[in-house]
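One protein chain omitted, others in place.
Chains: A and B, in written order; residue numbering restarts at 1 for each.
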Amino acid sequence: MSGGRSLWSAGWARFRRNPLAMAGAITVLVLYLVAILAPALTPYDPVSHGDLPQMRHQPPSKDHPLGTDKFGRDVLTRMVYGSRISLTVSFLAVALSVILGSIIGAVAGYTGGFVDAVLMRMVDALMSIPRLFLLLTCIALFSRSLLLVTLLLGATGWMSTARLVRAQILTLKNREFISAAEALGAGSRRIVLRHLIPNALTVIIVSATLRIGLIILVEAALSFLGLGVPPPTPSWGMMVYEGREVLLDAWWVSTFPGLAIVVTVVGYNLLGDGLRDSFDPVRFT
Amino acid sequence: MPEDLLKIDELKTVFRTEAGTARAVDGVSFTVGRGETVGLVGESGCGKSVTALSIMRLVADPPGRIESGSIVFEGRDLLGLSEKEMRKVRGNEISIVFQEPLSSLNPVFTCGEQIREAIALHQKLGRRESRAKAVDMLRLVRIPDPDKRYSSYPHQMSGGMRQRVMIAMALSCQPKLLIADEPSTALDVSVQAQIIELLVDLRVGRDMAVLLITHDLAVVAQMADRVVVMYAGSVVEESPVEELFASPAHPYTKGLIDSLPKLGQSLERLPMIPGTVPDPLHVPEGCRFSDRCQERFDKCSVEPPLFDLAAGRRARCWLCEGSEG
Partner (left out) sequence: MSVLIAKGLKKYYRSAGGFFLRGSRQLRAVDGVDIELEKGKTLGLVGESGCGKSTLARLLLRLEEPTDGTLEIDGTDFLALKGRELRRARRKIQMIFQDPYSSLNPRLTVGSTIAEGIRIHGLARGADVERRVSELLDQVGLPRAAYSRYPHEFSGGQRQRVGIARALAVEPDIIVADEPVSALDVSVQAQIINLLADLQRDLGLTYLFVAHDLGVVEHVSDRISVMYLGRIVESAPAKELFSDPLHPYTAGLLASIPTATPGRRIKAAISGDVPSPVDIPDGCSFHTRCPKAFGPCGSETPRLEEVSSGRCTACWLYKE
C-alpha cells in the first residue's frame, strides 16, 4: 500500500520551494550551530579581560576580526557566546508562554461557558498591564538572573497565544468531524488530543516562531537598560549598551551585536512567515 | 433564431496553480441571442462560472488568465477593451447576479442606497431622480413596502429579499444581458420558486437576454430557451430546451437527466454515472467524458469535435458522427 501525502509533507514541499522561507530557516539553523559550537569557533575567552590598556578598543584586525571592547575582550567571541544567551532565553521563554497559552486557550475554548469567560477576562486584564513596567518591577524586587528574565518573559507572553488557540479551537469545535468523533463515543481526552490539538498545531508553531523574534528584541532592550542578564555574561543587548558611549570612536563595539540582533529577528520572521504560508490549514484544507 | 447579442468563440481561460496549469475553460464557443435565455449547465469545476467571469472580465489575474478566444458583445470584442471601457460595460450593458447575495452587498449601506448609487453612476441622474428610480426598482422586484425597505440594511433582510435587491440593482440600468450565476441555489425551495418566477416575468417586455448558470437541470428546464452543457472545461452539448430533455444527444447529458430522482417515479435504484467529476488539473485524454461513459468505444481516445445536428443542436460525441443535420 502506498502511503498518502499528509498535510505535513505537502506543507514541507511548499516550504522548500519558498526561497525566503528557506533563507530564514538556514539563518536560524546557522545561529543555533554557532551557539552550540561556540568554544570551537573562537580561541578567546568571552569573559576574562585582555591586556589593558593596550588591548582596549582595538579596531577590527586579523587577530580580532570585529575588534575589542573597553576591557580588551574580543567582540566576535563575545557575540558568539552572546548568541547562546539570546537564543536560549528567547526559546525557553517562548516555549513556556506557548505551553501555558495553549493549555489555557484550549481549556477555555473547549469547555466554554463560565470557565471560558473567567479565563478570557483574566487574559484581558493581564494584557492591559504594560509589560515593560511589570518586568522592571519584578527585576527591581528580585535579584537579576538569567532564570528570572526567562521566566518573566515567558510568563508575560502567553496571553496572545491563549487567545489565538482559543479562537482556533472554537472554529474547529464546530467542524463536523468533532461531532462525528463524539457520536462514535470518543471521550474528551481523545477529542482534544487527536482531533483538536493536531489541527491547531500549525497555528501554534507559526505564532511561536514569530514570537521568538519579538522576545529577542525585548531581551535586548532589557539588557540595554541594564536589567537583563548580569555582567560579565555576554548578551547582545548588553554589548550594544556598553558600546554606546564610544559609538563614534569604536563603532564596532555596538554595531556588530546590533547587526546580530537584526539578522536573528529577520531570520525568525522569515521562517515564521514561510511556515504560515506553507502550513496554514485555513488555506490548504 | 434571434440575432446574436453575445458570441463567444474558442475562449480559453487558465489558472496557474502550484500543482500545474488548470485549463478551466478550454475552447468554449456559444452564442446568446437578443432577448434569449440560455442555460449554461454543468457540475462543479466544469468551467461554467469561470466562463461567466471571463465575459465580465472579472477573472482574478494572477492566478487566472484569459489566454485566447474572443467574446463579441454587440459587435465589440470585450477582450480588446481597455479596463476603463470595460467598466462602462459592467453593470450597465451586462449585469451579473451571484449566488450569495449577502456577500455581494455592502453591509454598511442601505439596500436602496446601493441601488441608487448604481443608477447614479451609470445614468448621471441627480439624487432625487435616482432615489425615485431605485424605489421603482424595488417595487419591480416585488419587495413589499419599497419606500420603507429602501432604508433597510442587508442584514435586516432575508435571503430571498436580498436576492431581489441584487436583481433590482442588476436591472437598474436596463442591461442587454443579465448573467445569473446560480441565482436561486442558496435559497429555500419556496423562495427559490419565487425568484425563478420573478426572473421569468421580468424578461417579458424587456429586450434583455439572460445567461443562466446553474448545476440544477430543473431550474434550466423552468427558465431557459436554449441549453449549453459543459463538462471538464468544454461544451459537450447545445440544444433548445425541449429537445434536450426529450432526447439528450450526449451520454453525459443523458446520464445527468436520468440520475435526477423524479417525483412520483418509483425505481429501486437510480440510474447513475460512475466515477467522479475530473479535476481541472487532470482532464482525461481524448473525449473528456470517456472514462465515465458507458457507451465508450475505440474512437473515444480522440477528442470528438462538436457535431452539428438537426434543429440547432450540437453534441461533442462520436456517436453523433454521421447524423449531422
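The rule is short, and it goes like this: a residue touches a chain if its C-beta (ideal position, glycine included) is under 8 Å from a C-beta of that chain, and two chains touch if they have at least 3 such contacts.
This one's a predicted model, so the numbers in the text were calculated from it and none came from an experiment.
A.B. asks: Looking beyond the chains shown, say which of B:Ser130, B:Gln192, B:Ser234 or B:Ser290 touches the absent one.
C.D. replies: B:Gln192
A.B. asks: Looking beyond the chains shown, say which of B:Ala60, B:Val108 or B:Met272 touches the absent one.
C.D. replies: Only one listed residue reaches the unshown chain, and that is B:Met272.
A.B. asks: Hey, which subunit A residues sit against the chain that's not shown?
C.D. replies: Considering the whole complex, subunit A reaches the absent chain at 1-7, 10, 175-177, 179-187, 190, 194-195, 198-199, 281, 284-285.
A.B. asks: Could you please point out the subunit B residues that touch the chain left off the display?
C.D. replies: Residue positions of subunit B that touch the missing chain: 43-44, 158-161, 188-194, 196-197, 200, 215-219, 221-222, 241-242, 244-245, 255-257, 259-264, 266-274, 276-277, 279, 292.
Keep in mind that, in the parts below, only the chains that are shown with their structure count from here on.
A.B. asks: Give, as an integer number of Å, the spacing between the C-alpha centres of subunit B and subunit A.
C.D. replies: Once rounded, the distance between the two centres reads 52 Å.
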